[in-house]
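Here you go, one structure.
With one protein chain held back, the other chains of the complex are shown just where they sit.
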Amino acid sequence: MINLTIDNQQVRVEEGASVLEASRKLGIDIPTLCYLKGLNEPASCRVCVVRVQGRPTFDAACVLPAEEGMVVHTNTPEVLAARKQILELFLSDHPFECLTCERSLNCELQRLAKRYGIRDPYPGGERNRFRIDDLSPSVVREPDKCVRCRRCVAVCEEFITADIYRMNDRSFQAVVGPAFNGSLTETPCIYCGQCITVCPTAALREKDSSALVWEALADPKRHVVVQTAPAIRSSISEEFGFPVGTPVEGQMVAALRRLGFDRVFDDCFGADVCVMEEATEFMERLKKGGPFPQFTSCCPSWVLFCEKFYPQMVDNLSDVKSPQQIFGALAKTYYARQAGLDPAQIFVVSVMPCVSKKYELLRPEMKASGVQDVDAELSTREFVQMLHQAGLDLKKLPKEKFDSPMGSASGAGILFGATGGVLEAALRTVYEWLSGKPLKRLEFEEVRSREFKEALINAGDHELRVAVARGTGAARRLLDQVLEGKKDYHFVEVMACPGGCVGGGGQPIYTETSDWNEQVSHRVKRAAGLFELDRSKECRKSHENAAVLKLYEDYLGRPGGQLARKLLHSHHIRRKLYAGESLASKA
Amino acid sequence: MKQTAARKQDEFHELASIVKKYRGREGVLIQALQEAQEMYGFLSRELLIRLAYELDVPLSEIYSVVSFYALFKTEPVGRCHMEVCGGTACYVNGMRDLLEYLEEEYSLRPGEVTGDGKFSLSTVNCVGACSASPVVKIGEEVFGEITGRRLKQLLERYGNE
Partner (left out) sequence: MNDVVESLDELVARIKPEERHLLFCGGVPCLSMGCRKVREAVLRELKEHNLTGKVKVLEAGCIGNCKLGPTLIVYPEGVIYRKINEENAREIVREHILGGKLLEHLLYRDDSTSEVRHRREDMPFYRGQKRLVLRNCGVIPPDIDAYMSNQGYAALAKVLTELTPEDVIEQVSRSGLRGRGGGGFPTGRKWQAARAAEGTEKYVICNGDEGDPGAFMDRSIMEGDPHSVLEGLTLAGYAVGAGQGYIYVRAEYPLAVRRLETAIGEARKACLLGDDILKQGFSFDVEIRVGAGAFVCGEETALISSVEGTRGDPHPRPPYPAEKGVWGSPTVINNVETLANIPPIILNGADWFGAVGTEKSKGTKVFALAGKVKHSGLVEVPMGTTLREVIFDIAGGVADNRRFKAAQTGGPSGGCLSEEHLDLPLDYESLREAGSIIGSGGLIVMDEDTCMVDVARFFSNFNYQESCGKCTTCRIGTRRMLEILEKITSGEGGEADLDRLESLAGLIKSASLCGLGRTAPTPVLSTLRHFRAEYLAHIRDKRCPAGVCPGLARHAILEERCRVCGICRNVCPVGAVIKEDKSYRIDPDKCVDCARCAQECPFGAIRGRKRKEQAKA
């Protein structure tokens, strides 16, 4: 243990603790901006400077190891003046657009400016002007708002391992960006949006689709249906004052009706259909002897990651579409027929914790109904914004039920929102089909995890090796081992984002911590509500969902059958890393 | 079209020696880029993409390094590339006048190439020949005590080579 003095207070900390941590232990909050412990510690923003007695200059508290006998001052006039000056410098190279900025009131720079009472901005001075990159369907980059914290660089390099961002150029013009400071569309970006969730400002944000949706809702000729991803129901609650992870499915449905959607459906229905198809595909692979492992394909960022970084493995991806696309295809065929509507008349909106879904819906393959199957996607953040605009407070709304025929889901479908959930949902079905017995114990604890995990399952005559990779970085490590022949699996689930969809790139941005692990924990807490919903369901297996069974009976025929293949399956493309595809954005 | 594409690929066949030497080795990106620039005169976007594939290094990493170091060029240079030293002694002894001269007489500013592709100009940090200031560097050769007239002579000589 180490003893030191901070602002005349004695404190004892573990060896290796930083001065920042020691101060926080005393209840003294030293400000940070670039720092995200465990992920990004460049000590570059300098707002955490403190004065250590005997040292000639200020030190960055975030990375300065506490030493025995150290005497630290964190709030002397000179320290406070330095922090203020640093913030003034930041603001002198930042657009003053706070009133119209998406991150207003949730911006870490704005919060610091307020906290330090910056009143007189730096007079004059050149400001960097960069081009906005809004060419990608998912992520908008506005480098003028970049504070050079490099968190996006770190999350993309370490966690996602797509390595899109770097610090480019030098001097005053140095800025974070993709190669050539070009567009994300020219990079191997997988549009997961994790960079958005760690950006302290609005330098990175999603491409806003809400205007498109408002327009569709106002159009009397349009029949607007909405599907809500599993994770949404336990994620929006925190934006309305509920504890993190509170499931608010009923209020959410009520809110969507009040927004004006003609039908409020559940994407978990699509997830259940997805399980039916994926389990069928798995059974076929077992019969044919492969190729294994079969990878899940419901995360479009993961699919794109595989297509770009492991093109030799695309045949291992399940060719079943994601629940969003399955839903879209069925809404414009199955539902259209039932409701007597022309597919072109139906406008399908999805509400997802994701920005990659905006990309997915534009993939040229996604036109099984003859027109684009899903018309627009709203991220959780856009959805919350729309509720605010409409004056809808979830706390004041009643609980309502989804519409049929695509509104009922099994517990398995709901699990899609958490890491390990897709695999678990699929195994519930696969197990029963293989062993002929209903699965008694439903939870596969060993695969429901935050880290890359594996499990061995005995199902009938089969011994199944399955794994879950949490994030594409973990997937990369797993794939490399598979390719080297060190690992061998039957079924692998990959989700690009930490914690799965609950930690998605379209989710509420949590800025209350400067610790990456705490941030991930916060996201994972949102999954608790999903597990709770699963447990509360009478029907917890996709193949027992009556609405799904009816769908097959009335319309699709058998899982993996001809119509199912046409509508619900897709193919994958071996892509080049730097080919640069252009997907015309609809917005 | 296919043929042009094939020829274009061929354009970088010389990179193979660099790739062979450096692929899979850590910490050698700068050296690989230096050698590539030596071969091709400048680092074009296509060349960098090719290197990214062949060295298996993210393009973002490559560009980050290229854009950081002053001596990496992403635009073609003239057949005769001049570097005017911007060190303190040269600055004090008339480096600015040399730049002014080049702009007036040759319409050449740092970072530019003349229309005929003959000359290009950049400034360079102190080459350490301060006693002979102001100095101009062409290739590896350094020329000292340069005046407008001497510069003209040099340009005539190199322009005809």
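Letters A and B mark the chains as written, and numbering starts fresh at 1 in each.
To be clear about the criterion, a contact is a pair of C-beta atoms (placed from the backbone, for glycine too) under 8 Å apart; a residue touches a chain by one contact, two chains touch by 3 or more.
All figures in this text were calculated on a predicted structure; none of them were measured in a lab.
Looking at the complete complex, one finds that the omitted chain is in touch with A, B.
When you scan A:R170, A:R535 or A:K566 for touch with the missing chain, the hit is A:R170. Of the listed positions B:R45, B:R79, B:R96 or B:K118, the one in contact with the omitted chain in the full complex is B:R96.
Interface with the hidden chain, as seen from subunit A, comprises residues 42-47, 49, 57-58, 60, 63-65, 82, 85-86, 89-90, 92-93, 122, 124-126, 148, 167, 169-175. Listed by residue number, the positions of subunit B touching the unshown chain are 26-31, 33-34, 61, 64-65, 68-72, 86-89, 91-92, 94, 96-98, 100-101, 124-133, 135, 140-145, 147-149.
Operating definition for what follows: only the chains that are shown with their structure count from here on.
Centre-to-centre separation of subunit A and subunit B, using mean CA positions: 44 Å.
Partner subunit A is touched in their complex by these residues of subunit B: 45, 48-49, 52-53, 58-64, 67-68. In the complex of the two chains, the subunit A residues touching subunit B come out as 163-170, 178-180, 187, 577-578.
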